[in-house]
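Every protein chain but one is kept in place in this view of the complex.
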Amino acid sequence: MPNKHYVPLKNIDDIPTMAKTLGTMLVNETGSWRNVRPIISNENCIQCGICWKYCPDMAITEDAEGFPVVNLTYCKGCGVCAAECPKDCIEMVEEVR
Amino acid sequence: MPNKHYVPLKNIDDIPTMAKTLGTMLVNETGSWRNVRPIISNENCIQCGICWKYCPDMAITEDAEGFPVVNLTYCKGCGVCAAECPKDCIEMVEEVR
Amino acid sequence: MKYSIPTEEYVTSGTVACQGCGAVLALRYALKALGPDTVLSVPACCWSVIDGPFPYSSTLVPLFHTAFETAAAAASGIRNGFAIRGNDHTTVMAWAGDGGTVDIGIQALSGAVERDEDIIYVCYDNEAYMNTGIQRSGSTPWGAWTTTTPVRHFKKEEKKDMVEIMVAHGIRYTATACVSHAEDFVKKMKKAKDIRGTKYIQVFASCPPGWKMQSDDSIKALRLGVQTGIVPLYEVENGVYKINYRPKEFKPVEEYLKLQGRFRHLKPEDVEHVTRWRDRRWKLLEAKVAMTRELYGADAAEG
Amino acid sequence: MKYSIPTEEYVTSGTVACQGCGAVLALRYALKALGPDTVLSVPACCWSVIDGPFPYSSTLVPLFHTAFETAAAAASGIRNGFAIRGNDHTTVMAWAGDGGTVDIGIQALSGAVERDEDIIYVCYDNEAYMNTGIQRSGSTPWGAWTTTTPVRHFKKEEKKDMVEIMVAHGIRYTATACVSHAEDFVKKMKKAKDIRGTKYIQVFASCPPGWKMQSDDSIKALRLGVQTGIVPLYEVENGVYKINYRPKEFKPVEEYLKLQGRFRHLKPEDVEHVTRWRDRRWKLLEAKVAMTRELYGADAAEG
Amino acid sequence: MKKVITGNHAVSYGSMLARAEVVAAYPITPQTQIVEKISELCADGVMDAKFIKVESEHSAMAACIGASAAGARAFTATSAQGLALMDEMLHWAAHARLPVVLANINRSMAPPWTIWTDQNDTISRRDAGWIQFYCESNQEVTDSVIQAFKVAEQVELPAMLVLDSFYLSHTSEPVDLADIALVDKYLPKYQAKHDLDPAKGHPAYGALCNDEWYFELQIKMQWAMEKALDVIIAEDALFGEMFGRSYPVVEGYRADDAEYLVFVSSTIASTAKDAVDRARAEGIKAGSAKVRLLRPFPKPQIKAIARGKKRLGVIDRNLSYGSEGAFFTEIKSCLYSEPERPEVHGFIAGLGGRDVTVDTVYEMIKITASRSPETDINWQGAKLA
Amino acid sequence: MKKVITGNHAVSYGSMLARAEVVAAYPITPQTQIVEKISELCADGVMDAKFIKVESEHSAMAACIGASAAGARAFTATSAQGLALMDEMLHWAAHARLPVVLANINRSMAPPWTIWTDQNDTISRRDAGWIQFYCESNQEVTDSVIQAFKVAEQVELPAMLVLDSFYLSHTSEPVDLADIALVDKYLPKYQAKHDLDPAKGHPAYGALCNDEWYFELQIKMQWAMEKALDVIIAEDALFGEMFGRSYPVVEGYRADDAEYLVFVSSTIASTAKDAVDRARAEGIKAGSAKVRLLRPFPKPQIKAIARGKKRLGVIDRNLSYGSEGAFFTEIKSCLYSEPERPEVHGFIAGLGGRDVTVDTVYEMIKITASRSPETDINWQGAKLA
Amino acid sequence: MIEIRFHGRGGQGAASGCTVFADAAFRGGKRVQAFPMFGVERRGAPVASFVRISDADIRARHNIYTPDHVIVLSETLMDTVDCTDGIKPGGTITVNTAKSPEELGLKGDFKVYTVDATRISIEHGLGSITSPIVNTAMLGAAAKVTGQADIELLMQCIREAAPSKPEQNAAAAKDTFDAITP
Partner (left out) sequence: MIEIRFHGRGGQGAASGCTVFADAAFRGGKRVQAFPMFGVERRGAPVASFVRISDADIRARHNIYTPDHVIVLSETLMDTVDCTDGIKPGGTITVNTAKSPEELGLKGDFKVYTVDATRISIEHGLGSITSPIVNTAMLGAAAKVTGQADIELLMQCIREAAPSKPEQNAAAAKDTFDAITP
C-alpha cells in the first residue's frame, strides 16, 4: 500500500519533460531492511545526542522528555547508534516479522 | 623544383594506410622566409658555440677552422644568433632577392 | 538532547544507502552547515543513487545530477548562471566522491580552482569507487583490497593527496575532515561558506561494504582513522597550515587496519609500511605548519 | 667550436616554426639529452604543427601524434605496449605545451603520476595556447594579454604552478628549466632518463609572436625570466627541493615585462604586483628547500 | 547595420544579439575567432555575459549545462575534436532538455591532424538529440544563432549551428546585423523551465530512472524533435516578417521544374547554384535542394521536393565508414515509403577540405542527369589511381 | 570447457583467450565485472597482460591507442557514458587504423541516470569508423572477442563488441570456452603495421595533413570497411571449421519461406525466435533476421534476406532523435535501390531497459503481418496515454 | 521450462546463489539461465534474482513474471515485498523461517514450505544472528522443492563457488534439503 509520500504516475502525460523529482524519499520505508532493531533504555541515557548525531538514516528523534526515540519506519538497523552510545543504552535485538 | 628530400606522391596508391611520414622536413627550405640575413665576421669570434646552441633552425654549423657558418638554405633570419653572440660577430642585413 | 551540530535536517530518512553509510552523514552534516540556500552539483557516485530514484529525492535543497567528471564544471556553470541573473547569495556546492574528484574529475576541479570560481567543492572520500562495486581509485590507500586490486595484488600505489594538490593550486581555503568529527566538519563548512572563491574540503566517510566491515563499526573506523593519524585533520587558508586535531599519541595503525576486511591480508611488514607513511606524512605536515606560520604569520590563517 | 651540450641533432632544419621559436630549441635540447632510443607522444600543440605536415617530419625519433588531452595516457600505453613485448629500454617522452599540460591534459597526467608510469613528461611552457593563436591557458601569468584576455581585461588569475602540483602528487622527480639555460635543462633531462617511474619537467620556452616581441629577443627574454626570478630553476627529487640557480640579486621584473608586448599595458602598480608575487614565491621556495633538507637530509635529493 | 565580417564573427555577433548570458568555451582552430571576439565584446562591455574560460570542451558543455539549468541562456562554440570531446555532455544537454546553443565549425576528424572542413564531426552527433542547422552564408549564421535560441527554448532541446571550416568560418562577407531592440522582441529573455533556485523548492534533476519511465522520457524527446520542425518553420516565418530574411528547411534552387535534383548542404549549397545555372545553360534541367536541417530531419519537405523528379543526387561532404554518406542514407530512407521513388546517386566530395568547385558540382549534376547509379558511393574529386 | 558464466565474464575470458596484451579500462556499471575478472586473471598470472588502471575512459582509449601503436594487442571495455566520453579517441583509433578491440555494454544514456539497456550509446558511434558486432548470447560474446581481433588486425580498423546490459551482461549461461592452443592457431600473435621502435626508423604518425591527401586516407578507411565485411564472413567460416560455431552477419530464423520478416539484433534476436514460433503456430508465416553488424553494414545480406518478402518490420532498441530507429533507417536506405521494395514497419521497443518479452515481439510480428505502416515510429510497450 | 525467483537482501548473495543453482542444474544436463534483478540496491535492501531451467534451448531473454517456484531468504522480507506475486498456479514458495507454513498465513494457488535456514547456517558457522549467511543453505531447500538440481551436484557447485568455508556451506544446503519433505 503506497504511503502518503507516494507520487502516483500512470502514463506519459503524468511525467515531467525532464526527469525532475516530485517527492521525497520518505516514500521509502527502509524499516523493512532491518535484521536487528535498536532498543533504547533511558535509564543511563545522558541525552548527549550522539545516537542522533550519528544515525545515517535520520531515524532518531527526541521525545517530550528529551530522550532519543527510534523511528522504526526508517531505521535500517545498522547498529551505529548502539555502537556509539557512550552509555551503552542501546541494544540491538533480532527483528521479527 | 622539388629538392632531394621531396617525397613524390601521385595518387591514393602511393600513400600509406595511416598517415605515416616518409621523409624529413629538410624538404622545406626555410631560407626563403628570411627578411634579414646573418653575416658572421670571424674576426672577434671566440668559437664559443653560442650562436650554434641557440639557433632555433639548426642552421649553424662549423667550418674546417672551427668557425660558425650559416646554412642559408634554412636560416629563417630570426636574428637570435646575432643577439646572443657575446662578441657581436654577427650582423643582420636586409635580404635581397 | 544536547546538540553539538545544527538540528535542521536537509536529508530525509528513506535514502537507499547501505546500512551504516558514512556518505549519508557527510552530506547531512554539510547541509546543516550550509543551510537551505544551497544548490548541489552531484556527479556519478554513491550519492547519485542514495538520493533516490525518479520521481523522488532525499535532499531538501535543489540537486543537479551531472556527469561523472563534471562536478566542478557544472557547479561553475550554475554559479555563473545565478550570478548573471543577480543571485549572488546561493551557495553552490559540488558534492563528489573520491573517484569523481581525484581521478576523472580532477581536471574540471583544477580548472575551477584556477579560475577561482565561487563554489565549495566537497569530496567525500570513501577511498574507492563504491557505487560501481568497490574498484580502486587514486584515493585508495596503499595496501587496500578492492575488486581491481585483488588481495594477491593489493594496491601498490600511495593515496593521491588531493588537499596538498589543492594547496599547490594556491586555493583560498582547503581542509580535511572526517565524519566521526562532525563538529569540526560543520565548522569548516561554515567557514568555507563565508569565503569567496573556490574552497575544497575532503571529508573522510566510511563505507561498510567497501571497507568490508560491519555496519556498526562505521563511526569507529573513522575515529580510529583520526586517532591513528591516518586521517589528519587540518586546514590551509591562504597558504597557512593549521592542524585542527593532534592526537596526544597515535594509536597503532593496526587498530585501524584490522577493523576492516579490505586490509585483512596485510602482513606485519605491510603494517610497518603504513606506519612509516603515517609518520612521514605527519612530520611533513608539522613542518609545513611551522614553515607557513613563519612565512606568513599565525594571523594570516585566521584572516 | 666549443659545445656545452651534445652535438647530435635529432631535430632537422626546415621546421615550420616561427622565426626565433623557443619551443624548437626545447625539443632540440631534450632529444640531445635523451638520444635516439626515444619515442615521443605529442598532443595538439605548436609542436604538432612544427614537426611538419604529412608526409614529412623533423624529428629523428618516432613521434606519435595524439589528441590534445592525452599525452600522458598515450605515453602510458606506448610504455606498457613496449614492456609487454620485452622492450624496457626505450625512453617514452610525452611532449606537450602548457595548455595541453596544465589545462586539458592535467587529468591524464595526474593519473599517470599516480600509477607511477615509467615515462618522462615534459611541458614546454610558452604560457598560452600558441598553436591556436594565443589564447589564455592556466599557465598564462597574471597580467598578460592574450586574445581571450584582452588588454582591458588582462589575465587576473595567477599562473598555475604545475611543478608544485607534481610535488603534491609525490612524484619521484620534477624540475623547472629554461631554454636560455640549455646546459641545466640537458642535465635534468639526463637525470630524468635514469630514474624509473614518472618524471615531470617544465621548460620555459619563448614564443615571439605570442609574447608580442621581436624574434631576436627570444633568448634574451628567457634569460631575463631567470634573472628577474620570474622563472626559478629548481628541482625536487623524492620530495627534496634544490634550487639550481640563485641570481645574486634579482633584476627588476620590469626588465622582463617591458621586453614583451603582452605586458605592455601593465601600470606601475601592476608591476608591483608581479614583484610581490616573485618575492613571495621565492621566499616559499627557499623555505621549502630548508624544510625538506631538514626533514630528509641533503643527501636524499642526490640519492 | 551591414558589416563585412567572417563567419566566425557572425557567430559571435549572433550570440551577442541573442543576449547569451553565459558563454563557456575553449579555443580550437578554426573556431578561435569566435571566442576571441566574444572576449572582446565582453571586455568592452558591449555584451553582458559571463565568459567561463574553461579548461576543455568537456567542461565547456558541462558549464553551459549548469548555467542553463540555473536559468541562464548559455552558448558555446567548438569544432571537430572539441565537439567529440564534448560528446557525453552533448547527450547530457539533450536528455536534460536544456536549450543550450552551440556553433560548430565543421573540421575533419584527426588523425591525421587537419583543420580543414568536412561534416564528419557533426554527422557523428546525429543521434545525440540535438537540433542541427547547416548554414550556407554568414548572414544565415548570425540569423540562425538567434533563431536557434528561439526554437531551442520552445521545444526544450539544445541546438547546434554548423559552419564549414574556412569556406565559411574565415570568409568575410557583408552581414546585416539585426537591430538588437528588434531581436529582443523576437527573442525575449529566457524563462527557464528548469529551476534551481532554492527559494522555489528542492527538486533533483536527472535522478536515477529505472525501466519504469525512461522510455517515456525518450518519447518526449522525440515528440519535441517532431515539434521542433514545425517551430523552426514558424519561427523562420516570423523572423522573415520581422527581419526580411528567411531560411526554408529545404530550399530549392530552380527545383520546381527540374528533372534532376541534387541535394546539398552548407557552402556547397551556395556553389551549387552556379553549377545548376551552368547545367541549365547547357540544356540539363537541373536543380538543387539545400537541406538546412539534419535533425529534426525534414522528411515532409524532402519528400515534397523530390516528388516527380527523374533522378536525384545527394552530395555528402561526410562519410559514415562502413556505410555511405549520411544525407544519402537519410534521404533514401525518407523516400523509401514514397509511391514513386526516383533513383538516387550518392556522391562523396570535399572530405578533409578538398575544394568543391562549381566544376565539381557540375560534374555531379551531369552524372545524375545522365546515368543510373551503380554504387552507393561515387567519390568526387579524389585522386584515385 | 563449458562454464556457466555471465556475459561480462564471457568478455573477460574472451580477452584472455585472445591474449590481449594491454588492457586499459575504467569501471562503469554494468561493465565492472569485466575489469574485475581481468584484474583477477592478471593477478593470478593466468592472463599475461599489462592492465593500466586509468583515471577515465578517455585515457583508457588513449592508452589502448598508444599500446596498439607500440605493437601490442590492446583491449578495453566500457558502457554508455564511458563510451561517449571516449568519443574523440574512438575516432582517433579508427583514423589511426589501430585494431583496438572494445566491448561495450549497451546502457541508456543519461540523464536521467540509468544503467538499463538500449543501443543509443552504440548507434551514436555508427559514424566513428569502428566495426560493430551486436551479440545475442554469451557464447557469441566470447567467440566474437576472438573473431574481432582477427578481423580488426587484418583490415586495420578497431572493432566493438556490443552486449545488452543485464539481459546479457549479467545473465549467466553455459559458455564453451575454447581451447587456448586452438585459439592461438586461429589468432596468431599480433604483427603490428605501426612501428614505434626507434631501432627501425623515425616515422611520425598522424602528422598534419592538408587537403592534399586527407580525402584519400578516408577512402582507404571506407575500403577497409568494405573489405571487413568479406573478412568477417571468411573468418567466421574458418572459426566455424575450427570451433564448430558460426555467426552469420545476417542470420535468418525460419526466414526462407517467411512472408513477413522482422529484423532484430542483440538479445531481442534470441527472444524473437520464440515469438516467431508462436506466430507460425498461429498461422502467420513469420521469420526473423538477426543483424549482427551495424558497421560495416551488411547490405548484400540484408537485400538477399529481404527479397521476396511481403512485408518487413525492423525492431530498434534505439532511437535517433529527430529521425527514427537506426536499423530502420539503414535497412530502408539499403533496400531503396532494390527492384522490389516491401513495405517496412519501424518499431521502437525496450528503451531504457523496458522489457521486450516474447509477447512484445509477437505483437510486432502481428502488426507487420497485418497492415501497412502508417508512421515511421511505432512505439512498442510504452505507457502512452 | 521451469522458472524460479529468489528473494533476498543486498549483500546476502541471492544472485550468486542463483548462478550456483543454475550451474548444478546445468551439470545435471539441463539448459540454464540465471540473472539478478538488475538494480542499484544497496546492502540490506530487498532484491530478487532468477533462474530458468529447461530441457530445450532457452531463447527467452527477458524478465520472469510468473515463476514456478519462489525462494525467500528471509521471512522479514515478506513485510514489504509481495513475494508471492505471479507464482504460477500450482507453484511453490519456500521461506526461511522458524515458523510452520501455516503460521505464515499465505494465501494463493501454491504450496508453501518453510525451513529454518538461519538456524542451520549458524549451526554450520555461517554468519551470525545480526548478519546470517543463508544463501547457500536455501539452495538445498530449492533443490528439494523444485527438483531441478541433484543435491550432490549442487553441493559440489557450492564448494567450488564458496569464497570460504566450502564444506560448511555445502553441508548447510544438504541439511535444508533433508529438512524439507515436499
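Labels A, B, C, D, E, F and G are assigned to the chains in the order they are written; within every chain, residues are numbered from 1.
The rule we apply is simple: contacts are C-beta pairs under 8 Å (C-beta built on N, C-alpha and C of every residue); 3 or more make two chains touch, one makes a residue touch a chain.
Just so it is clear, the structure is predicted and the values come from calculations on it, not from any experiment.
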{"item": "Among D:M1, D:V16 or D:A108, the residue in touch with the chain that has been omitted", "value": "D:V16"}
{"item": "Hidden-chain contact residue, picked from the options E:Q154, E:T171 or E:S246", "value": "E:T171"}
{"item": "Of E:W116, E:W130 or E:F239, the one touching the omitted chain in the full complex", "value": "E:W116"}
{"item": "Footprint left on subunit E by the chain that the document does not show", "value": "2, 4, 6, 29-30, 115-116, 164-168, 170-174, 267-268, 270-271, 273-274, 353, 355-358"}
{"item": "Positions on subunit D where the hidden chain makes contact", "value": "16-19, 21, 49-50, 131, 208-209, 214-215"}
{"item": "On subunit B, residues whose C-beta touches the chain left out of the figure", "value": "29-30, 32-36, 76-77, 79, 92, 94-97"}
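The criterion applied here is as follows: only the chains that are shown with their structure count from here on.
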{"item": "Which of C-F and C-G has more C-beta contact pairs", "value": "C-F"}
{"item": "Euclidean distance of C-alpha centroids - subunit A vs subunit F, Å", "value": "46"}
{"item": "Inter-centroid spacing, subunit G versus subunit E (mean Cα positions, whole Å)", "value": "56"}
{"item": "Shared-contact residues (touching 2 or more other chains) in subunit E", "value": "53, 55-56, 58, 81, 85, 88, 92, 95-96, 110-113, 203-210, 213, 216-217, 219, 382-384"}
{"item": "Multi-partner residues of subunit G (at least 2 other chains)", "value": "40, 44-45, 130-131"}
{"item": "Chain pairs that touch, as defined at the top of this document", "value": "A-C, A-E, A-F, A-G, B-D, B-E, B-F, C-D, C-E, C-F, C-G, D-E, D-F, E-F, F-G"}
